[in-house]
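Notes for the one structure printed next.
Missing here: one protein chain of the complex. Every other protein chain is in place.
Let's turn to chain A:
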Amino acid sequence: MRVLLAALAAILFLSPTLQAQPTTVQEVLQAHGDAIAKGSRKSIGPAIDAIAASGLPQAQTVLETWQAKDMWQRKSDGLFFSAKEVAKKTYRLTDFDTGQTVGEFDKGDLRQLKPNSGVRALIGVALVQFQLSDPDPARRLDALTAIQRDPEPSHLAPLRASIDGETDPAIKIRKQQLETLLTIRFDSDDASRIAAIETISKDISLDTRATLNTLLATTRKAAPGAVPETENIAAVLKPGTEQLSAGDAYTLLADNGLAPALITDGEQRNILSANISGGKVSGVPVASLNTQAARDRAYAALVAEGKAVPRPTAEDITAALANHSFYDAYFEPSKPVTDAAAKALKSVEIRVAFNQTLDLALDGISLASIFFLAAIGLAITFGVMGVINMAHGEFIMMGAYTGYVVQQFIPNYTVSILVALPLAFAVTFAAGVAMERLVIRHLYNRPLETLLATFGISIALQQIAKNIFGTQARPLTAPEWLDGAWVLNDVVSISFIRIAIFALALIFLGVFLFIMRRTRLGLETRAVTQNPRMAASMGINPDRVNMLTFGLGSGIAGIAGVAIGLFAKVTSELGSDYIVQSFMTVVVGGVGNIWGTLAGAAMIGFLQKGIEWMNPSNTLAAQTYMIIFIIIFIQFRPRGIIALKGRAAGD
């Protein structure tokens, strides 16, 4: 590198055409010596520009050294060197031009240049053109990112110059994209700007939209008489319409000095109070000033005395508004460019809207999978057996806490999740069987009391969890391969955890269908559900079947708990957050039918996301409207989306 620089320097020295230009960096530095030594952000610009524009190969080194605070000035002759500390208070100086060591000097003979952060930033901008052609691809990327963050007209030329020499195809594409964006913003030729705008009208990235929006930024102005011809007008506004209220229009006039300022009621009061003398304001007693009319009278008296300016009357305001025109003007002066940009933005926005719909659909699917997961256990206990289990949410919570406890013992997240899933099933299966044996068995045919008894259990379980694990949220960490998201473009993305939950929901659906349709337990469950006495006389033990079915439903809740815990906070209230939605899912979908549960989850998930999209700032409102919608929906389909028909539907 150094040899190369030396060679380049030699060529430059030999070149006869460089008479007018400085031949060494030192000359340039000396030419701006005072400014450099002073290091003020205001006056340093020409110095930096001179170094960068000198065309000397050492310019980059100088700027980098300076930026790194390694450039020192020798006090004796004011020359600048690159310095390196070799011993305490002793520095070895290196000449920029020759690369030769000049010698070692005591710190007292030298002065360090300490550019402040503002100056360093300016140096950074100047360095960009060197960095864009840096041999190291990582530094070229850094330079591109730096330009993207804070683009300037001066970047355009070096960026264009660097594209042809670019060897890395990925960086080349980025450079071209950035070049397009910079062309749109800073190029002096309208035709090339419009051409660049047209090329990006199919792109939906954030940068594109930001560039177009910057180009289309407007400012609201008022002018006496007609709209001036010189401005690039975005829209002409009429005062008193929705875009511009009469009050705003008048304030705009007053702010621009085109009309006397409006005096608010508060300002009027302050003026009155400043003019109190002897308990009166120009003859009106202060005590009577407790209505607006009285204050107006007192103020009018003050105006007559010349102590205050008159407030503009309603007629004044109307006249002022009529005599002025109001419009939004683009900052960008060129009309063809703004027209092209507006057209491009429209086409971009259509694409963005399409992609947002896609993104919303993905969100809806993932929320629906969560509701489905939370509700599928209920679909078994409530839907198939007709037993209402308010402690279902607490089984979900137990599953999540099981996952947390497993992670305390198994540090590998992948293994711990694989262990936690069957373990959560086992724990909640056991809890479900115990609950069925001890409580629910005694309450068959008394659904309201089942509801209350299971609620008692739910209260107790929740409090026990709080006593054991505390009230703070416990982490259930997902394995690394579930981190991150599947990013389609700047608009559409979905996290891997949600994809995994969707997959898990599909697996559960399959498992449920398999158990109910293809196994002995499923057959017996359906038989007992339809007619327990007949089933019993066929040799099926209804007690055992009920116990196992309830255990199965609870166990699935446990697995769902592990899945939900991966993205939600694991607290003792985890279950109660989902219980109402779970019941809604089952009820809306239709009791006793897994496809109904699926339909219910899909409907609730999509609906909630849809409502959230309409009012994005407010998820609470979304849930409120959601529940109101469900209450109304039940009016029209009391038995859910997919209702059982025939005898099985009987109460």
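Rule of thumb we're sticking to: a contact is a pair of C-beta atoms (placed from the backbone, for glycine too) under 8 Å apart; a residue touches a chain by one contact, two chains touch by 3 or more; residues count from 1.
Throughout what follows, contacts and distances are computed from a predicted model.
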| item | value |
| --- | --- |
| Among "Cytochrome P450", "Amino acid/amide ABC transporter membrane protein 2, HAAT family", "Spermidine/putrescine transport system permease protein" or "Formate dehydrogenase", the UniProt name of the subunit that does not appear here | "Amino acid/amide ABC transporter membrane protein 2, HAAT family" |
| Omitted-chain contact residue, chosen from A:Ala420, A:Val528, A:Val587 or A:Ile642 | A:Val587 |
| Residue among A:Ala87, A:Ala138, A:Ala314 or A:Leu448 touching the omitted chain | A:Leu448 |
| Residue of A:Thr167, A:Ser188 or A:Thr291 in touch with the missing chain, whole complex considered | A:Thr291 |
| Absent chain, residues of chain A that touch it | 265, 269, 272-273, 276, 286-287, 289-292, 295, 388, 439, 442-443, 445-449, 451-453, 455-464, 466-467, 576, 580, 583-584, 587, 618, 620-621, 623-624, 627-628, 630-632, 634-636, 638 |
